[in-house]
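With one protein chain withheld, the remaining protein chains of the complex are depicted in position.
All chains are identified by letter, namely A and B, in their written order; residue positions are counted from 1 within each chain.
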Amino acid sequence: MEKRVVFDGKLLPYALLMPQLLITIIFFYWPAAQAVWQSFFIQDAFGLTMQFVWFENYSVLFANPDYYRSMVTTLVFSCLVTFFSLSIALMFAVQADKHIKAAGAYKTFLMWPYAVAPAIAGVLWLFMFQPSLGLVAQAIRALGVDWNPQLNGGHAMTLVVMAATWKQISYNFLFFLAGLQSIPKSVIEAAAIDGARPARRFWTIIFPLLSPTTFFLLVVNIVYVFFDTFGIIDSVTGGGPAQATTTLVYKVFSDGRLGGDLGGSAAQSVILMILVIGLTAIQFRYIERKVQY
Amino acid sequence: MSEVVLDKVRKVYAGGVEAVRGVDIHVPAGAFCVLVGPSGCGKSTLLRMIAGLETITGGECRIGARRVNELEPAERDIAMVFQNYALYPHMSVYDNMAYGLRNRGTPKPEIDERVKEAARILEITPFLDRKPRALSGGQRQRVAMGRAIVRKPQVFLFDEPLSNLDAKLRIQMRVEIKKLQRALAVTSVYVTHDQLEAMTLADVLVVMNKGEVEQTGAPLDIYEKPASTFVASFIGAPPMNLVPVEAGENRPKAEGLTGGLGLAVPPGGAILGVRPEHLMVVTGAVPEDSLGITFPVSAVEAVGAETFVYGPIGGTGQDIIARLPGKALLAPGTPVSVAASAEHLHLFDRQTGKRIGP
Partner (left out) sequence: MVERQSLFSFLPHVILLIGIFIVAFPVYVAFVASTWDPATISNGQMPLWPGPHLVENYTQTLFQGTAKSSREPVGMMMLNSLIMALTIAIGKIAISIISAFAIVYFRFPFRMAAFWVIFVTLMLPVEVRIYPTYKIVADLGLLDSYLGLTVPLIASATATLLFRQFFMTVPDELVEASKIDGASAMQFFKDTLLPLSITSIAALFVIQFIYGWNQYLWPLLITTRESMGRPDGVADRHGDRRAGHAAAGAGGDPDAAALRQGPGRDREVRQFR
């Protein structure tokens, strides 16, 4: 789609684009290029010399069981958060789409965790589930479960999944609701006349018609889980215990920080970039085409 | 007030599509010229080239004595009324009309005077403080007109300005536009696909097809002597009946046709045209020089003042339409004979569709 009529101007458009392009190149492309560049070097312990090592950083990375573990962690974490936040949000959206009283009020209340920072979301949940003084933690322990996310990796994962899901529900809810409201009522009425009961109507008519929204959210959520949950993990578990909640992104951060292994960290960054580019490419391929029913 | 001259104007788009293929039009100063044609015939492109919104690929466009090909729209001293009005939605009616004058540095008191004058003429004075969204379609249309007339331009350009209005309002606005143009006597170029609008508004009517001018002239001349089958079927509703005929003995020959003596058809055959309104029901014999058509009635549409009668003619499978005055009592299935006098017959070339007689 292009404009039929445009303005003349030789330098003006470049001048208008300049600020955006400058910032983009200095703070996006240059560092990204540096990450690629650095991923081929090993830095000595004092950060004084650099040695060109080709793909050694990568091979070291792929030989490291920790890296695979963090991949598995990321995968588990992504799947759980995406699944729960999408299905819970869909359930709420379907209810809020019904013509019930106070639908608007419900909507407002369900919306606002979107504005809560991930790190804060983490703290809120940590505060409830902290073993010695968290309200919910105490309740769980009273039931006889030895709840301790600070020692038990599974518990820690459960906690970050809950916090991350909680944070994402409102975003998904909004999009699902918009998607539901854009389905023509006549289609649903036609299905009703065709004799489909409500549950059947949902799975055979509404859910398929919602697939573009669902797909869009799927990709958005995966990207969210990859990157935006950094704050949650950092504030709730710090990647622990024993790296049980260290995702790929968290690992880039902690390896670069603790080990000072810039080459290794850069190699991880490059792998992540490739991953994100892949995800985004898929996203736009399908959004441009619009997932069809 | 200036004349508008298009001299062999061409438009070729980047992809190689030739939208306008060498058009010559002369609009005398103060005349109302209507460009009419089906969608995609290049009429809008032509108008936008006059406005300066499209570049002119070849030929020359002159307003007054001035060649305007290279001028910006703002420098051409034109005003335009758009199909969707293109009112600035965030500005009041007053500001919408004043905007162009302000950009030209017109002194404030003069702007005020001109806007109020235009508002008075168009009867939109009570709405000057409103935003366009608070107006009805007809009122928006007037504001769009007002924006054009405050500028006192050399030329008004109209791009299908009535097509967003409902049928009743369209007729009303059509009359008003015509009156206004007469009163202001500003040269106008008006684009429409509606042949009725074209017929009623135009001093100079230009019928376009596939990027070329099919015919130029006064509306009634075009109605009476269409230059091609295209013009014949485009101007007039319902369209002219066009029947392929063979050469007979100094008369056209086809199944279901009688008479037509003196209408010479070339050896290769031709297309015979007769307007539905020129067909009359006959009971007795048809005069030799008139054209008689007999066909079985397949459908009758009575609309009160007149009746449309449809039926297949000969072996062509084509329907013929007769537009009969009043209420014609015809039952579907019964045959009917109609006739048109010699002066109402048209003959077109079978290959090119150009008029060959009479």
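Assume a residue touches a chain if its C-beta (ideal position, glycine included) is under 8 Å from a C-beta of that chain, and two chains touch if they have at least 3 such contacts.
Every value quoted in this text rests on a predicted model; they were computed, and no experiment measured them.
Taking every chain of the complex into account, the absent chain touches A, B. Among A:Ile42, A:Met71, A:Ala119 or A:Ile183, the one in contact with the hidden chain is A:Ala119. In the complete assembly, the contact with the undisplayed chain comes from A:Gln95, out of A:Gln51, A:Asn64, A:Gln95 or A:Ser182.
Note that of A:Val5, A:Val145 or A:Ala242, the residue touching the chain absent from this view is A:Val5.
Although one chain is hidden here, its contacts on chain A can still be listed: residues 1, 3-10, 12-14, 16-17, 19-21, 23-32, 34-35, 38, 47, 88, 91-92, 95-96, 98-102, 106, 109-110, 112-121, 123-128, 130, 132-135, 138, 150, 166, 169-170, 185, 188-189, 192, 198, 223, 227, 230-231, 234-236, 238, 240, 249, 252-253, 256-258, 260, 262, 265-266, 269, 272-273, 276-277, 280. Contact between chain B and the unshown chain involves residues 48, 51-53, 72-74, 78-80, 82-91, 99-100, 103-104, 147.
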